[in-house]
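Beneath this line is the structure, given in structure tokens, with notes to follow.
The other protein chains are all here in position, but one chain of the complex has been omitted.
Labels run A and B following the written order; every chain starts at residue 1.
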Amino acid sequence: MTRAGLAFGVALVVAGVGLAAPGLVLIGLLDLFAVGVTELWSRFGLRDLHYERKIGRERAVWGDEVPLDIAVWNDKPLPIAWLSIDDYATQGAVVREEPLVRGERPGFTILRSRWTVGWYERVVRHLTIVADHRGVYSFGPVRVTVADLFGHGAATREHQDRGPYVVRPRSLPVRLASRQHAPAGYLRARQSLFEAPALFAGVRPYQAGDPMRRVHWRATARTGVTVSKRFDPSRALEVLVALDVQTLPGPHWTLQFDEELVEGLMVAAASLARHALAEGASCGLAAAAFNRTLDRFAIVPPRAGRDQLASIADMLARLSETPSAPFERLLARLPQTISAGTTVLVLTARDPEPYIAALARLDRSGYHVQLVALGPAADSVVARARAVGLTATIGSLTPDWRTSDALVLAS
Amino acid sequence: MSTIEPLETKATAAAGLSVADQADVGRFWRDLRASVGSAVVGGEPALRLLAVAMLADGHALIEDVPGVGKTLLARAFARSLGLSFNRVQGTPDLLPTDVTGSSILEAGRLRFVPGPVFANVLLVDEINRATPRTQSALLEAMQERQVSIEGETRPLPAPFLVVATQNPVELEGTFSLPEAQLDRFLVRVTMGYPEREDERLIAHRYRGGTEPLERIEPIVDRDTLLALQRTASEIVVSEAVEGYMVDLVRATRQHADLRLGASPRTSVAIFRSSQAWAALAGRGFVLPDDVAAVVHPVMGHRLLLDVDRQLRGATIERVLTEVLGSVPVPVPVPVPKPER
Partner (left out) sequence: MRWSWRADLLPVALDGLFEGSLVGVAYLAVASRSASPNVPLSLIEFYLVAGAGVVWARLRPRGAPRAPWIAAFALLAGSLGWLADPAARAALTAHGDPLGALGLHTEGWLLGVAAIRGAVHEEASDEIETSTRAFAYAFPVLAVSWLLCLGSAGPFVGPALIGSAICVGAGLLAIGHARLLELELLGSDTQGGRTWPMLATGVVVVVAAVAIPTALLTGTSTRDVASAVGGPVGGAIGALFTPLGGLLASLGSGLGRLLGLLPLPSLPGLNLGGSGSGSTRESGGGNASGAPGTSAVGQSGGSTPLLLVVLVVVVILVVVAVVLRALLRRFVRPRRAVPDATRPREERHREIHGPRFTFHLGLPAIRSLVARRRPPASAAEAYVALLDELADRGEFARRPAETPKSHTERAGNSGLPRLPLGLLAADYQLAIYGRTDISDRETARALGRWRRLRQVVRDLRRRESQP
């Protein structure tokens, strides 16, 4: 285009002089001027031009606003009259000040910003990312285009500069309607799997239901009061939150879901994990959902420690809204992943009929299974679970998962 | 090499501390570094913190992933000091009496058999595998420097240093130390993975089947070590630097990312650790740089992150870096001396 313009301009000037047509000379000279300007920006515009993107933090919780600073530095005497920067962002990212436009690449939107930058000038724009949807997002790559103010001489460069950020679901305090409805940690296991028989730790008053072999006969004879042996736990309490992602009935591959229920389940799962870890238990997460890995099942093994809640929250951020496999298959796989005696907190919002048998099997195998039901069908879900002898509780986020201040567990 | 150090060593006597005393601690550190370095490659920052713990009469917790040399470092350190040394492996069946000792019936009389805690240096490997009751017994001994068994109080030897190791990637079957009890440890040490060249040297050290620890000879005796501890405790701390320590501790109580900031006990820990750090540098007084150097290892395990902030990516390291970057270092204007 530049060469054609140059040739055109020169031809006009020569023709104008030769044919004594001053207008041709004028037009030719102006055309050469335009070509010169075009060439200047297309050749030098991108030199010493730096773009920097800084995301305030890589982790956010739903509802947060994360600062996003984008800066351009023109480190040369040539001003940039028109600079366009297309910063590709994964679909779903929201920037409050700049609506993201649809990109030509599937799955990406574009944060398009236009600038004028003077010579040796650095311009910083302060934007705000609104974390209004759970997920894993990233910015980048970046396409930088400079041109003169008349739209000519465009030069483009693309560079891979990625900036990820993760929006985790909210986690709320767990409020118990009564102690009876406490998630694992308070309810005694039907079998004393938490206590190591070799670690005798003293005696305690006999409680109804203690097996006869636990009675300390000598101490009973000596004191005249029936006492039972007490043992130290062989390990800390372990809890696994098993999240049933499917919210609508039917085969799991139909890819339909109730968004409100799904997000409510995510918030409930994060809240239960936070509660368990705060109580000193080791806690993990399992879900039959897509999680940006090749594994059909998303599993975070139960652990204690400072970073465990963050690991669980990151996994919840990555989970898809639709299941990747039938929930009963995940339940069948759990014994390979967790140790005997682990408390399995099943979180669901649909009728448990398809997997109730798997739950019962798990319960009989020595895992303490407790079901927490959310959503409008919670009552029937709890009734169905109790009918087969499982412990079940209703969980509620009132008025909804966005504005609730606690996960309430009640019968 | 800083240009400041030559002048510091030429300084006239600081209050109550002779140049000779400063030199002793400096020499101790050089010898210790050489001695342990013959067995352990690349662990100098961690070794320095162990030395700080010893000089400040505290205890150390080494927390890192398996296989980086935690136990080797602790053993080499203990061996270099020429002190009595015992090792305890944390297991779920470890009883409190396995640590503190118990009485046995012998020839019709009860005889007290002291537990491994009765040593100058006690290495507790994988303390998070021991049960909470056993952990409590050990932590109590660390705090009190004595144990009470069957109504009788028995003091622990001096100096007394507990070096505990812990795996942060806590697998099943562990009991993590409660945060409220972590401040029994003066410093928390991490070692990290070695550099490429160091890793090559590590493999080289085991050539010929020799055990690296066998090369280590003690560099100091018990009485000298006690004297070095006294020397460290007399290191000068100016009012300005004291104020700086307190400001740092107080700043953690106002930080938005923390659920629980540092307690006044932390100020004491910073104070003693800074003195030990300055002493190891061969200096008779504490600089603000010494305080800054010990903030992370001394404070890191005494702070509790707010869970919501943690979910938003906050970390203890970042908090402490922000605190160090925001609390002003005192550079007081000197008061002019009156004309003589």
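To be clear about the criterion, contacts are C-beta pairs under 8 Å (C-beta built on N, C-alpha and C of every residue); 3 or more make two chains touch, one makes a residue touch a chain.
Being a predicted model, the structure only gives us computed values, none of them experimental.
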Displayed chains in contact with the omitted chain are A, B
Given A:Gln91, A:Thr116, A:Gln207 or A:Thr293, the correct residue touching the omitted chain is A:Thr116
It is residues of subunit A that touch the chain not shown, namely 8, 12, 16, 19-27, 29-31, 33-34, 73, 75-77, 81-82, 96-98, 113-116, 118-127, 149-151
Residue positions on subunit B contacting the omitted chain are 2-4, 7-8, 11-15, 236, 238, 240-241, 283-289, 292, 324-329, 331-334, 336-337
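Assume only the chains that are shown with their structure count from here on.
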Chain-centre distance (mean CA atoms) for subunit A and subunit B, in whole Å, is 39
Counting only contacts in the complex, subunit A reaches subunit B at residues 57-61, 64, 168, 171, 196, 198-199, 201, 232-236, 238, 274, 278, 282, 301-306, 309-310, 313, 339
The subunit B residues in contact with subunit A across the complex are 92-93, 131, 133, 168, 170-176, 305, 307-308, 310-313
